[in-house]
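A single protein chain has been omitted; all remaining protein chains appear in their positions.
Then we have chain A:
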Amino acid sequence: MTMSRTEQDAAGTLESAAGSPVEPGFAPGAATTRGRLVLRRFLRNRLALVGLVVVVLLYVTAFLGPAISPWTYDSQDYTAFLVPPSPSHWFGTTQIGGDVFVQTMRGLQKSLTIGLLVGVISTSVAAVVGAAAGYFGGWADRALMWLVDLLLVLPSFLILAILSPGLQQTGWLIFVVLLAAFSWMITARIVRGMTLSLREREFVKAARFMGEAPWRIIARHILPNMASLLIIDATINVGTAVLTETGLSYFGFGVQPPDVSLGTLIRDGTQSALTTPWLFLPAGILLIVSVLAVNFVGDGLRDALDPSSTRGRRRERRAKATAGRRAAVSVDERTSTSGAVA
C-alpha cells in the first residue's frame, strides 16, 4: 500500500523542491548552513527522533540478541517443546524446541537488512532512470512510462510471486535484487516529473550551454537538487520493502526455510495463533514497530527537508505561505502526470 503513498508523499516534496529555489548555488558555506537547519528541524520533531532511535536500537538488538542468548536460531532444546516465555527461553519455544527469541532476532536481522538494501538500491535506480527519461525525453521517456503503467496493471507482487519458485535455491541476495528490480518504477516517475521542470531552469541551461555532458548535468545539477526527495523516498521505500518481503515470505515465496524472516515466523506462528500466541506476537509486534519507526523517520525527514512544510510553526503563516505555491504547482504536476499516461 505504500506504493502510491510514495507518489503522493513525494508530490508534496516535489512542489517545494521544484517550485522554490532550494539552493541553486553550491557554495560550501551555504550547504553546511542548510545541513544544520535540516538537522535542527529534524531533531525538533520528537516522533521522528524516537523513530530513528527505535530503528537503530532494533537493528543493533537484532545482531546483539543472538550473541547474548545461549541458543542459536537452528538449535533445538529437547527438554522444552512449545513452552511459554520463561527465564531460559525469553520468548518461549516452538513445537520442535527452537528458541523463539533468537529466531525472531534472526528474522528481524534479515527483514531489516533486506528492507534497507532494497530501499537504497531501488531509489538509486529510480533516480538514474527517472532523471534520464526526463532529461533526454523521446523514446527513453516513453519506454519508462510504459513500464510504470505496466506495473500498475501487473502488480509487482504478482510478478515476484510468479518468479519465486524458480529462485528458491538462489539465496536471499537474489531476492533483494528482484525486490529492488520491481519497486523503482513509481519513484522513477516522480523523479522524471521533477527533472522535466528542473531541465528548464537557468542553472541547468547554463551548464548545457557551457558544453557539459548530459550525464554530468544529471549527476551534478539535477540529482542534487532533488536530494531531499530521494532521501525521503529511500526511507519510505525501506518500509515498503519490509512489508513486501514479509508478505512474500508469508506465502512461502520469499526467504526460504532454513533461513527465517519475520514473514515466515508470522506464517508459522499463526497456524496455532489462538492457543500459542507467543509464537507470532513477538515477530508481529517487532514488524509493526520497525515499519512504523521507519515511516516516522520518513515523515520527520520530509518535514525537515521540505522548506514549505511548517509543522511546529504557527497555523496562520502556513496557510498563507503554501496556498499560492501549491495551487501553481499542482496544475503543473497534473499536466505532467496525465501527459505521461496518455
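The criterion applied here is as follows: a contact is a pair of C-beta atoms (placed from the backbone, for glycine too) under 8 Å apart; a residue touches a chain by one contact, two chains touch by 3 or more; residues count from 1.
Note that contacts and distances are computed from a predicted model.
A.B. asks: One chain of this complex is missing from the view, so tell me which of "3-oxoacyl-[acyl-carrier-protein] synthase 2", "Phosphate import ATP-binding protein PstB 3", "Peptide ABC transporter permease" or "Protein-export membrane protein SecF" is its UniProt name.
C.D. replies: "Peptide ABC transporter permease"
A.B. asks: Among A:Gly35, A:Pro84 or A:Pro155, which one is in touch with the chain left out?
C.D. replies: Only one of A:Gly35, A:Pro84 or A:Pro155 touches the chain omitted from view, namely A:Pro155.
A.B. asks: In the whole complex, not just what's shown, which of A:Pro87, A:Pro165 or A:Gly211 touches the removed chain?
C.D. replies: A:Pro165
A.B. asks: Looking at A:Tyr135, A:Phe253 or A:Trp278, which makes contact with the chain not pictured?
C.D. replies: Of the candidates A:Tyr135, A:Phe253 or A:Trp278, A:Phe253 is in touch with the missing chain.
A.B. asks: Tell me, which residues in chain A touch the chain that this view leaves out?
C.D. replies: Output for chain A: 1-5, 7-8, 11-12, 149-150, 152-155, 157-159, 161-167, 239, 243, 246-247, 250-253, 263, 266-267, 270, 273-274, 277, 280, 284, 287-288, 291-292, 295-296, 315, 318-320, 322-323, 326-327, 330, 334, 337-338, 341-342.
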